[in-house]
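The structure follows.
Here the complex is missing a single protein chain, while all its other protein chains stay put.
Labels A and B are assigned to the chains in the order they are written; within every chain, residues are numbered from 1.
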Amino acid sequence: MFKKLKNMNARERMLIAAIFSGALLLAIFVLSFTISDGNLRANARIMDQGPSFSHPFGTDWLGRDMLARTMKGLRLSLMVGVVASIISVIISVILGVGSAVLGKTVDNVISWVTDLFIGMPHLIFMMLVCFMMGGGVKGIIVGVSLTHWSLLARVIRAEVLQLKNAEYMQISSSFGKSLWFIAWHHVIPYIMPQIIIRFLSVFPHAIVHEAAITFLGFGFSPQTPAIGVILSEAMAHISTGKWWLVFFPGFLLVLVAKSFDSISEQAHILLEPVSANE
Amino acid sequence: MSLKGEGLGFYYKKDKWIFNKLDIKISPGEVKGLSGYSGCGKTTLGKILAGFIEPQAGTVTVDGAPLPRKGFRPVQMIYQHPEKAIDPRWRMRQVLTESFTPSRELVEALEIRGEWLGRHPIELSGGELQRFCIARALNPATRYIIADEMTTMLDAITQAKIWHVFKKLCAARNIGVVIVSHEASLLKRLCDSVIYLEDVTAKGSAA
Partner (left out) sequence: MKDKAQSETLLSVDNLSIGFSQYIGGLKRRTIQVIVDLNASIGHGEVVAVVGASGSGKSLLAHSILGILPGNAIMSGRMAYGGEELTAKRQAALRGKEIAFIPQSVNFLDPLLRVGKQARIGFDRKTAAARQRELFLRFGLKEKDGDLFPFELSGGMLRRTLFATCVREGVKLIIADEPTPGIHPEALNEVLTQLRQLADSGAGVMLITHDIMSALKIADRVVVIKDGRTVEVAEASAFEGQGEKLAAEYTRNLWRALPENDFDLMFAGDGGNGHVA
């Protein structure tokens, strides 16, 4: 039986929100594979058509189907997001834990670098990295990962510093357990919720930043089906009234980013012990 | 053969010694009480003997050799709050076997029930958790145990029961025990001799 929304407990509401977001992302992912690449080919007969049944998102000035372009673009965004989030989380864990356990000098150096990265404007740094690496997927992934590890590294450092004084950690070392054993069995499970939350919340950043960088011309090459490319190309045509070229890809980009945001928010509430029982 | 602390001194703030020039010696099989009230430094002394803190002065030796920095420490400590001494994310089976795999006799003597092993620490009471802490500390390589207010948080019946078993186990293995407690009556009941830390510190700082 379905309960009324307000009668559900916090966790049930949360789950529903997460299912909606997840379903949307899954739909995009599936669509991006099922739509044939043929729709991306230029077709002079169907140039500049508005939304219709055969082309729900319309077509562009080369007659390419916008639905297909948007889906393929979002798939690329998701892929970049996953890889960049994983890399940034790995950097955070290594630097955060290292900062906490490897002594004062290492801590000072890492903390200094962390502060530097927190203070740096993301977009400018990313543009620099992309430019250095010659754009493309690699440049964007490196750029996004390098700018999104610092906050989590700082959180992990604080958590591990606190955990270091826990009696069960000291007892474990008095049993002669190795650093690796302690890190793997005591430390990682302790910081896992933070890692998951951060992993999910870097995702929307990665996607939006990727689009922004590409839009500005530092990211993917024009032939790649990327959201940023679509949007920047469409800018030239928006003044001629072809609203669908911008609206659908832009809207879906926001929707995808927002979905991840809401999933990470739910995970945050669920995994944080203080709010977990509300 | 003994656990020896010689000329031990400790402070948090320079020259404000909590204790200084303190000598203490525990022989195998001996039960020594360490008495004092909250804030007198008895837990600190216990932690120094167990190698958890470095003293600012003096040395701790086990059977003639300094406390090993790596590997299993032959001086084990049992804390006041078992729920802090156990990783809350672990299951009790993992907790029980972290130090070594205890024999069935040991597990039975401590009345650890099989059904507890699959549970998380939060699902057990303080007395139940403390039995696990005792089992862990009774590694075959353990020579000395510092029991710091081990039963302070427990009710009197559980307290009596745990000490009853603990004393027997330690005696059977010839383990030297330091019982840290503020409760004079408990120490009188359990110990061969009692050190009153406040007397010692008064002398120590005067000397």
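The rule we apply is simple: a residue touches a chain if its C-beta (ideal position, glycine included) is under 8 Å from a C-beta of that chain, and two chains touch if they have at least 3 such contacts.
Since we're looking at a predicted model, the values are computed, not measured.
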Considering the entire assembly, which residues of chain B contact the chain that has been omitted? 37-39, 103, 105-106, 109, 125-127, 149, 152-161, 163-165, 168-169, 172-173, 182-183, 185-186, 188-190
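The rule is simple: only the chains that are shown with their structure count from here on.
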Which whole number of Å gives the spacing of the CA centres of chain A and chain B? 49
Give every residue of chain B touching chain A within the complex, in rising order. 50-52, 70-73, 76-77, 79, 81, 84-87, 89-90, 94, 98-99, 136, 139
Chain B-facing residues of chain A, complex: 166-168, 170-172, 174-177, 185-186, 189-190
